[in-house]
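Here's the structure we're looking at; comments come further down.
Excluded from the complex is one protein chain; the other protein chains are retained at their positions.
Labels run A and B following the written order; every chain starts at residue 1.
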Amino acid sequence: MSDPQLKVRDLKIGATVYPPGEKPHDIEIVHGVSFDLEKGKVLGLIGESGAGKSTIGLAAMAYGRGGVKITGGEVWINGRDVLKSGTGDIRKLRGAEVTYVSQSAAASFNPAKKILDQVVEAAVEQKKFSRKQAEARARELFDKLGLPNPDTIGDRYPHQVSGGQLQRCMTALALCPEPDLVVFDEPTTALDVTTQIDVLMAIKAAIRGTGVAALYITHDLAVVAQVSDDIMVLRHGNMVEYGSVDQIINAPQEDYTQALVSVRSIEHAEKASTGDPVLSVRNITARYKGTQFDVLHNVNVDLYPGQTLAVVGESGSGKSTLARVITGLLPPREGEIEFAGRTLSANLAGRSREDLRELQMIYQMADVAMNPRQTVGTIIGRPLEFYFNMSGKEKRKRIIELLDEIELGEEFMDRYPAELSGGQKQRVCIARALAAKPKMIICDEVTSALDPLVADGILKLLLNLQKIEDVAFLFITHDLATVRAISDTIAVMYQGKVQRYGSKTQVLSPPFDDYTDLLLSSVPEMRLGWLEEVISHRKMESAGN
Amino acid sequence: MPLVIKLLAQRIALGLILLFLVSGLIFAGTIILPGDVAQSILGQSATPEALANLRAELGLNEPALQRYLSWLGGLVQGDLGTALTSGRDIGESISQRLSNTLFLAFWAAIVAVPLAIFLGLLAVRFRERWPDKAISGVTLASISIPEFLIGYVLMFFFGVKLGWFYPTATAFRPDAALFDKLESIALPVATLTLVVLAHMMRMTRAAILNVMQSAYIETAELKGLNGLQVIVRHALPNAIAPIVNVVMLNLAYLVVGVVVIEVVFVYPGMGQYLVDSVSKRDVPVVQACGIIFAAVYIGMNMIADIVSILSNPRLRHPK
Partner (left out) sequence: MRIPLAAAIGLFFTALYFLAAIFAPLLAPYGYAEVVSSGYWDPPSAEFLLGTDGIGRDLLSRMIYGGRTTIFVATAATILSFTTGSVLGFLAAVAGGWVDQLLSRFVDLLMSIPSLIFALVVLSVMPVTLPVLVLVMGLLDSTRVFRLSRAVAVDIEVMDYVEAARLRGEKTIWIIFREILPNALSPLVAEMGLRFIFMVLFVSTLSFLGLGIQPPQADWGGIVKENAEGIVYGIPAALMPAFAIATLAISVNLVADWVLNRTTSLKGGRG
């Protein structure tokens, strides 16, 4: 057997951190990782944020982002240890033997230069091809990657093509010099789910077609399962498990890997809708001030007490606008909101304190949803003062109860938001909403900024709290796995309209309309061969084209 | 009409409107004050006849709006009025002084702009190392010292103690040979350069760093390009607009610095003329100088905006 394309041995990576109020010091973020990557194979690096996966990917190009430094180990490419190479040799390696595809093509393309110039630049500069050959190759790649007008798309500027197209252009950029190894760093994470699947397919076909080796970095196990041969699971800079895709997905050995594999398997039996709805959205049509088109068209949905209505859609579907209309931040042009048997004022200013108390909200970014100058105790305590006139011991007792409910202890009372982890922050926001004893809580993408395991914990907590407090959730999300996990009723939104609406079983069972079919089928599933299967069954083109 | 042309037309129109409003503001600044302008010009001891004469001369007996309109009308036709103290035509007195001031500012800019950009690049190249730290130290010091003191320090050491240059610009003659003229303004130019250098350096540094931290610079580095190629091909096209902005803002600032520096070095320019006229309460001259300084300042800011519109790829190549 020939030498592996990429051989990494005991790789150690450090970084300088600047904690406030302390002297800057060095820490180790990757603690001795080793792996091999054969020619033409794809290795998936998977882990949550802070696992060190991107850092390892860039180390394959002898590159450290920001203050990151490679402190030890070996990285062999084509029989050379690149960590021992001089600057000149490393430069010859980058862009020729190893290339890189980043998460955000929109930021990674120079806004001032045409796409084609940037795609061929490395190949020409590294003397792999003449300019003419490189351009021909770029056009061929554009075609292979399924880009429209492959002969002319390169004459455009980056802002003139869509996000999904630009991500494919970035792949072309990486493949143009005929490298031996490509590092894909979360190449589909920033895309909508129906766009992601096309880009994923294009990348997979391009890898297979060119026989290049690839490192595929992502936090999404279902995605990596579609494109990789082997998978390495990383956590806190250490290797957890390393094996074939089949073994990792179907027979994970380590607890952590098992948790990652089963992350989306919350079971929640749908409850039947009974009684009068707590919220009725009636014929809502809305547009933003100063714009000429409606963001919502005649939207009708109901939410029943103690249940969860999931509003699902991609970016631009109008799902967050719906939340703004319900909360009174954006008065609608037509239609009305009925809540707990009364019609709510369209305007926030016209609502009673009781209206406001009974309708609470939890935000996507817990970081900015809490005043950084207030302690957890103040944040949770304010609704108690404001709505129930609580103070002193009584208030403190209730705050501690709420902290217990969100599985944080009394000791968190005097902490500031900056001292909490992402998951803890979101829990505090949940407690603040519960403190008002609401009938309904709007949850706006509350788990999308969190790592999968942490998100899972939050969803379980919400389901549990729903039982205890008998509160209804309006759950806004783009993630269908979340929808499956928690909803009783589902509204699928597309271009400002409710495309499909009904109980979970109804909405998720065939026959489907074209859009719902596209959306549902685009959600990566954690099994081998899923991608090919889906592509061959599609009825509708995704919005990314 | 293409978007760029529309934006440019809008920006130029805005500049003109601004200039018009500023003329109103400057005029208003000299009339809507408590008390009587004639009284404050002549002082408490003035005779009633003298006051009446001055009021008539200033046209104070007419309504303010009418005076403003006739002043503005003159301004548009290039008639700046007559000086109260000397009785001479203001336009005539100003034209030579304005060209002297522009001469001084021009040479200060010629020295300061390339030097500041070079040092700014140096600070980026040696980020967080001693050249960078030295540059931010100098910046801190220079924004903390008034312009006139920099001028006197240079005058004291290089003009008087060492005798390398003329301590003042009294030797300046507009009709002298270029070299002689430059020799006589060496210290004022050096002072003005120091005044704007630190700011310009720091802002250039920030502008380039901002571009250098973009993801597309990382892309360029990961293509195996060398440092120079990365800067020339990828950083520069995006850094031009912010750098031009920095330069223009500082040149606008230079215009103000010139006022003080001219007084320090006794240079026969607009600034000196303005300050003298303020002390003599020669209102028409003050108004004329004020509007010219404001026009230059507004013009610089407008050029900065025009360059950033022109260099924005999203506007040049709309979807």
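Heads up, the rule we're going with is that a residue touches a chain if its C-beta (ideal position, glycine included) is under 8 Å from a C-beta of that chain, and two chains touch if they have at least 3 such contacts.
Please read these numbers as outputs of a predicted model, since none were measured by experiment.
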*asked:* Just to confirm, in the complete assembly, which displayed chains does the hidden chain contact?
replied: A, B
*Could you tell me which of B:A169, B:V230, B:V260 or B:V307 touches the chain that is not displayed?*
B:V260
_Touching the hidden chain in the complete assembly: which of B:M155, B:L197 or B:A304 does that?_
B:M155
*asked:* If I consider the whole complex, including the chain that's not displayed, which of B:L102, B:V278 or B:L315 touches that chain?
replied: B:V278
*Which of A:K39, A:K92, A:R382 or A:K460 contacts the chain that the document leaves out*: A:R382
*Would you indicate which residue among A:A136, A:A251 or A:L329 is in contact with the undisplayed chain?*
A:L329
*When the complex is taken as a whole, what residues of chain B touch the one chain not shown?*
18, 21-22, 25-26, 29-31, 33, 35, 37, 40-41, 140-141, 143-149, 152-153, 155-156, 159-161, 167-168, 252-253, 255-256, 259-260, 263-264, 274-275, 277-279, 281-283, 286-287, 289-290, 293-294, 297-298, 301
*Mind listing the chain A residues that contact the chain we can't see here?*
19-21, 327-329, 348, 351, 353, 356-357, 360-361, 363, 365, 368-373, 382-383, 386, 418-422, 424-425, 432, 436
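One rule holds in what follows: only the chains that are shown with their structure count from here on.
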_Which residues of chain B touch chain A once you look at their complex with the stated criterion?_
214-216, 218-226, 229, 233-234, 237-238, 311, 313-314, 317, 319
*Note which residues of chain A are touching chain B in the complex, please.*
61, 63, 65, 90-96, 99-100, 102, 104, 107-113, 118, 121-122, 125-126, 156-157, 159-160, 173
